[in-house]
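Removed from the display is one protein chain of the complex; every other protein chain stays in position.
Chain naming follows the written order as A and B, and within any one chain the residues start at number 1.
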Amino acid sequence: MTNEELKLFLSEKFPSLIIEEGNEWLTYYTEANEWKLLANELCSNISLQFNFLFCLTCIDWKTHLTMVYHLTSTTFKHTVVIKSKLNKENPEIETVCNIWRTAEFHEREVYDLFGVKFLNHPDLRRLLLTDDWKGHPLLKDYEDPINMIKL
Amino acid sequence: MNENETITQSEIFPGVVHPTAGGGILVSSIDDVVNWARSNSLWPLVFGTSCCAIEMMSTASAKYDWSRFGFEVARATPRQADVIIIAGTIVNKMAPVLKRLYDQMADPKWVIAMGACATSGGPFFYNTYSVVKGADHVIPVDVYIAGCPPRPEALLHALITLQQKIKSGLTREQIRSGV
Partner (left out) sequence: MYRTTDILTNTPNTSLGEAGYMVINVGPQHPATHGVLHLVITLSGETIINVEPHLGYIHRSIEKMCESLTYRQFIYTTSRMDYLSSHINNHCCALSVEKGLQIEIPDRAKYIRIILDELTRLASHQLWWGAMAMDIGAITPFFYAFREREMINDIMEETCGARLTMNYMVPGGVMYDLHPNFQKKVKEFIAFFKSKINEYDEILTGNIIFQNRMKGVGIISKEDAISYGCTGPTARGSGVSCDVRKLYPYEIYSSIEFDEIINNGCDSFARYEVRMQEMKQSLKIIEQLIDNIPEGDFQAKTKTVLKLPKGEFYTRVETARGEFGVYIVSEGGTTPYRIKFRSPGFSNLSALNHMAKGNKIGDLVAIMGSIDLVIPDIDR
């Protein structure tokens, strides 16, 4: 499907999605509590079939966090980017491990480095840092005067 | 020219031959003979964390062969190894593992820090929260090699330097036992 057809399809199915302009792929903002429904629909719908999640990450904007999911379809070859805003004090979002198995490791990494809690994740532990590490390093306000030598 | 002479001088067996009837008698000191034997048969431990490990593997293979110097048998277990070549970056999570490996090696043991990362943190010195800035924060190092990654010839030069250090000086256990 081309970008225009995708836009029509998704805006009539999910009217609460907000489009962000100016990127090379179709980008949508969704609410954190509607993410699971949207993800299920994107993966299982016959005419969409977004079965390949190739990038799952998080960006710290100092006032809030944004989760970014890049999805593509191996059958129809279209791509869509879904973003979701989370608040800084208590960032929580539903997991998508049972839809795309690659999310298990990616979500553990985001929890480790940003502190985002994924609800119903089978095994949410730190992945890359030691188990007794304090803090989440990739946040912009992370201070570590012992280890980090600033240029 | 003088340096070349010293190198060949210490490669022959240390000792003085007294010609007697029916052959000769070789007189030497035990420490010299032991140091000569130790330096010519150092067995390295297989320990490579990142890119420098590939240059270490190149040194082990046919073009820059290190087994002509005695390093042929690369052991996977620290109990049977003499020298540990730290090839790669040491991070906070790996430092206790490195210390435990060093403790498990039997005396006499030596350490070579290969590459910029093991020497001082290397290209990952500034603005990183998880890199140990130099392997000598964890274990004592005998020889440092510069480079990112160092050429195989640089690693061979470091191994020869270590051999000379062993032949000419005291090992750590000899110093500790008050020789």
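By definition in this document, a contact is a pair of C-beta atoms (placed from the backbone, for glycine too) under 8 Å apart; a residue touches a chain by one contact, two chains touch by 3 or more.
Predicted model, so just to flag it, every value in this text is computed and none were measured.
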{"item": "Candidates A:Tyr29, A:Phe52 or A:Phe76 - the one touching the absent chain", "value": "A:Phe52"}
{"item": "Interface residues of chain B (partner: the chain not displayed)", "value": "46-51, 53-55, 57-58, 61-63, 76, 88-89, 91, 93-94, 96-97, 99-101, 123-124, 126-131, 148-149, 151"}
{"item": "Contact footprint on chain A, counting only the chain that is left out", "value": "22-25, 51-55, 57, 59-60, 68, 70, 74, 77, 100-102, 104-106, 109, 122-123, 125-131, 137-138, 151"}
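Convention: only the chains that are shown with their structure count from here on.
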{"item": "For chain A paired with chain B, centre-to-centre distance based on mean C-alpha positions, whole Å", "value": "48"}
{"item": "Chain B partner contacts - residues on chain A that touch it in the complex", "value": "129-130, 137, 142, 144, 147-151"}
{"item": "Complex contact set, residues of chain B against chain A", "value": "92-93, 125-131, 133"}
